[in-house]
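Sending over a structure as structure tokens; questions will come in a sec.
A single protein chain has been removed from this complex, and every other one stays in its place.
Showing chain A:
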Amino acid sequence: MKLNSLLLMSRLVKKSPSVCTDLPLSSSDVCNKLHLMKEFLRSSYGPTARLKQVHNNIGGSVVTSSTSSVLLQAIASSQPIISLIRSSILNHVSRFSDCGLFAAVFCLCLLEQAGQCGLRKNVMIKVNKHLLALCTGYLQQEDCGCKVKLDFCSSQSLITLARSVISSKPTCVLTEPESDHISRVAVQAFLLTVPCNIPDTVRLGRTVTITIEGHSVLKSAVFPGLLLSMPENLCFDSLCSPLHVVLFSISLAGDLSEIGDGRIEMHQGVDVDSQILDQLLELGKQVLKDGVKLFLCQKVIHPVLQHYLRCNGVIVIERLGVSLMEPLIQLTGAQPVATLHATIPSTVYGKVHNVCIRQFGSKTMLHLHPAGETAICSMILCHRNETMLNELKLVCQTTELVLRLTLREPFALLGGGCTETHLAAYVRHKSKNEMSESTSVLGCSQTEYLLAAEAFCHSLELVATSLEHDGGTSLIDLTHAHHWTLPSDVTEEHLEGVMAPCGCGVVESCQNKTRSYLDTKYAGFSPAPLLTASPLQATVLDSFTAKVNALGVAVETANLVLDVRYVIQDVN
């Protein structure tokens, strides 16, 4: 096309001017889209969430999920505001893995509330910032009422934390014993990745996940060491321990793919392929001479080299993939070899204690037992079908990260919406008490301040309300400010009789407490911490680190969006 226009006539295509939208948040189109996104993500939040199917409508595979990373990746919008929120939340998820939907829903609620209360945007921004600081300050306090200290002497609280993450995704379709089992497996895997002998710098190990479709969830298990997919008909004699290992990160396919692009000149009659193959076989000879018994390669190995090595009693595994390289290096202590033109120094060899074959359903795996202390383990995850298995894998990876975060900050927040209602009550009370100081610092009127604080608190409560999807109503008790759900099919008279414990399970229903509907106004009060002799036994716990960060991300993203004056789009 370009050539054409040059030869025949010069054609100038006029560039269309950029489109500038003034005050995007007051456009009804943007508001509608934000509302749609909020409803969409809200309905995917929590253990009784509604799922979403992601597909391309031309017969591609269908992904069913309610995980923020999957959903946010799938929704792409032409509206820059939506894209801004999306990428901000995705960035949080990529770092903390958990609380993505919390951040998204909270952020969108804040924006909607801000629009409804009709205050000046700069006041909203200032008050939001102030209240965020109030929240994070409270959460960091020793006597914070919605925080529990994790007890590493027993695995119970870790298991509870893991189970809360795992059971928050209904796509996994887990029964009670199944989620208990998976939680235990996840905690066990986490514990195996914590090294026992701590040198100067602590380095956590890795969990490698292997999925097997068509088996019961209860067959999921953890193994110390690594499980590698085996090539067909591999047989080996008993090998004496320890086994020397060599690990290649370059392709041993016998091609010249690693030398990069460009034109190569060569003399006629030169057979490059056979020369490289000779080189490979030379390599094989050296490796054999050095007593290597396990020959691993990230990429392809030339079949002739494989054949040669196998004939000499070496176990050869190719196409390991880049994700297994790091765990393999940690497990074996081998240095990955990236050349085939130099002799291999003996220092790059690693070793494993032993290998054995394990059969999981249709998959045959080679189990590498570490030679010494290691923090590498393999987790076998089983489920009945692919959809559930994929979600289970995602949720287990999230759990792993959440458990790791507890090492940094050994706390958890009360789950089931209790943290949100508690924080809302705290902020409401605090902002009223310290109104005069705050307003003078922030430079706004008291009415403005109260309205903005109410928007903030109501947004927090809306997140707690979002946990309910079957028409139930949310309540708050006026003592501890925990979150309660009243099922839609229970009448007021039966209320006391049927009411289960609060969302996180800490407060029992039998205690005589006044409750208020979350959507009605209640008199401000300072939420009382629970005073019990024993540590709190919550049934639902959320990740402290992830949630605190999510809170910050949500408020800052909302503030950023509120601050947008113009949207300029290049439409060319």
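As a convention for this text, contacts are C-beta pairs under 8 Å (C-beta built on N, C-alpha and C of every residue); 3 or more make two chains touch, one makes a residue touch a chain; residues count from 1.
One rule holds for everything that comes next: contacts and distances are computed from a predicted model.
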{"item": "Protein that the absent chain corresponds to, by UniProt name, given \"Membrane magnesium transporter\", \"Bardet-Biedl syndrome 12 protein\", \"EF-hand domain-containing protein\" or \"Dolichyl-phosphate-mannose--protein mannosyltransferase\"", "value": "\"Bardet-Biedl syndrome 12 protein\""}
{"item": "Residue among A:265, A:437 or A:570 touching the omitted chain", "value": "A:265"}
{"item": "Candidate in contact with the missing chain, chosen from A:25, A:51, A:132 or A:462", "value": "A:51"}
{"item": "Contact partner of the left-out chain, one of A:82, A:165 or A:222", "value": "A:82"}
{"item": "Residue among A:31, A:74 or A:530 that touches the chain left out of view", "value": "A:74"}
{"item": "Absent chain, residues of chain A that touch it", "value": "33, 36-37, 39-40, 43, 48-62, 64, 71, 74-79, 82, 170-171, 173, 175, 213-214, 232-233, 251, 253-257, 261-269, 272, 299-300, 302-304, 307, 311, 319, 384-388, 469-472, 487-490, 494, 498"}
